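Only one protein chain is missing; all other protein chains are in place.
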Amino acid sequence: MRSFNGQQKQLLVLLTPATLFLSVFFLGPLLIMAVSSFLEPGLYGGVEWSFYPWSYGRVLGWADGFYEEFDIVYLEILLRSAGLALATVAVTLLLCYPVAFWISRMPSRWKSFCIFMIALPFFSSMIIRLYAWILILRDSGFANQILLSLGIIAEPLDLMYSGTAVILGMVYIFVPFMFLPVYSSVENLDPKLIKASQDLGATPFTTFRRVIFPMTLPGVIAGSILVFIPALGNFVVPSMLGGAKVVMIGNLVEQQFLASRNWPFGATLSMIMILFMLLVVSFYLLKVMKKQHAA
Amino acid sequence: MRKLLNHLMSGYGALFFIFLYAPVILVVAYSFNSNPVNVMIWKEFSFDWYINLFGGETNLSDSSAYVESTDQLFAALQVSLTVAAFATIVSTVLGTSVAVAIARYRFRLQGFYRLLLMVPMVMPDIVLGIALLIFFVGVGMNLGVTSIVIGHCTFLTSYVFIVVSARLAGMNPMIESASADLGANEWQTFRRVTLPLILPGVIGGALLSFIISMDDLVITYFISGVDSTTLPVFIMSMIRRGIKPEINAIATMMLMASVLIASAGIYFKSRKA
């Protein structure tokens, strides 16, 4: 505790710049986006200032049949994006969970080295990490070269431009997001509890189900959310590895801004995406918490 | 049984690291491949692509020389560095001051500020990107270095806040009382005690901001103007135009740079006070 004299003044000095900055350049834009999702699209991008609920109608079903038509494809794309994002979460979790245990049992020198090595990709350019996968997956890429030279295939395989390629790319990018929280909860696990469970006669499987998993659950939840949100809204990975075949909601939003020039519709799609994320995340949290209570 | 499990885990872990590193190592390795026709068919070792990038004469045939983009590449690098430098300075000041305020004072809106600084980190990039685009166009601001700096600061502030807060949380608040007790006024206390103690966190947060700013693609993609393409945006458009061997060389250099910066960051973060 500092001296109470002049506390208010110091607090004001510390908080005012950030408050102003974030209000104007963060909360402000989000609010404007929310508002503009209800406005009429301008002819060449931008917005017209009149109330226009049809952008939402296009996605959710109340078309006026004149300006805008309802098309189920938007919801399909949203659900497909969610599916791809969930698959990404599942694969990253499957990858990271055992590795977290493996690393947590290492001597501490090795431990910090391994964690550094896993966190390192986070510090290196995302676009370059994706580029590496293009080199591997494309028709004349590394994977096909190897398979061809080994005589396993006669013709190059179509590895790019598929849902699998997109999931692979997202997993590759988001692995550190899952690993770090999962690892920290595994690291905080008291080995005595596992011993106690074994001592009380639990089989390894029961110990895992009743002790280890519930205690690492907070890390799993945090990691899942940290992977799910950017995966769902991603447009870089599908546009690099998915091409025209795998369109995610992010690509759709991008198109509205840079190709179709329908900004309000892009804003609408973003709003729906955020709401959908909130829905999925809170549903997930609720379900997981219930399970934790039951356990 | 137990031994088998351990072996399985080690094998799995090894595969995990191969999965993480094989692709990037591949990029690095093939950046030294002189084959101008197919990037992935190994011909012979050469530095040609690097020399080519820096405008040097190589024995590559004219058809495979892509020097035309070199100027653009360096222009993009310059924009990226400028943006990262300014964004780092601004976000470090903003993030640090909020972290100090929350850690050292008790006030009613603490929960609000914590939330305010959490949200930009979980907000999908694309949403922030288009929100900023609508905003900048709406207020009639030209898209360029300034708009990118502002855009980056909105989420970089959060990263600095998290890193500095962690540092402050590990600090005994009594230490500042001790300083006041010994006769130091508020400014002396901040300069002689608080700042030196949180400095590793501040530097770590600044480095993290710098790296993230350099690497940001999505937000920059929406709010960069015609003349203000950053390195990641430039590389993405380059990749979209077609795979060229010089991308390998650029990629390799960028990877090296990030390894260096990340190592420096880890060094500062783990440095004991």
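By written order: A and B. Residues from 1 in each chain.
The criterion applied here is as follows: contacts are C-beta pairs under 8 Å (C-beta built on N, C-alpha and C of every residue); 3 or more make two chains touch, one makes a residue touch a chain.
Operating definition for what follows: contacts and distances are computed from a predicted model.
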>> I notice the complex is incomplete. Of the names "Phosphoribosylformylglycinamidine synthase subunit PurS", "Cytochrome c oxidase subunit 1", "Phenol hydroxylase subunit P3" or "Spermidine/putrescine import ATP-binding protein PotA", which is the UniProt protein name for the chain that's not shown?
In response: "Spermidine/putrescine import ATP-binding protein PotA"
> Where the complex has a chain not shown, which of B:Ile89, B:Ala166, B:Ala180 or B:Ile261 is the residue touching it?
Replying inline: B:Ala180
> Which subunit B residues touch the hidden chain?
Replying inline: 172, 174-175, 177-185, 188-189, 192-193, 196-197, 272-273
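In the analysis below, only the chains that are shown with their structure count from here on.
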> Using CA atom averages as chain centres, what separation in Å is found between subunit A and subunit B?
Replying inline: 18
>> Taking the touch rule as given, give the residues of subunit B at its contact with subunit A in the complex, in rising order.
In response: 9-10, 12-13, 16-17, 19-21, 23-24, 26-27, 30, 38-41, 90, 93-95, 97-98, 100-101, 104-105, 107, 113, 116-117, 119-120, 122-128, 130-135, 137-138, 150-151, 153-154, 157, 173, 176-177, 180, 186, 189, 211, 214-215, 217-218, 222, 231-232, 235-236, 239-240, 243, 247, 251, 254-255, 258-259, 261-262, 265-266
>> Looking at the complex, which residues from subunit A come into contact with subunit B?
In response: 1-3, 6-7, 10-11, 13-15, 17-18, 21-22, 25-30, 32-33, 36, 45-47, 95, 98-99, 101-103, 116-121, 123-129, 131-136, 138, 140-142, 145, 172, 175, 225-226, 229-230, 232-236, 240, 250, 253-254, 257, 263, 266-267, 270, 273-274, 277
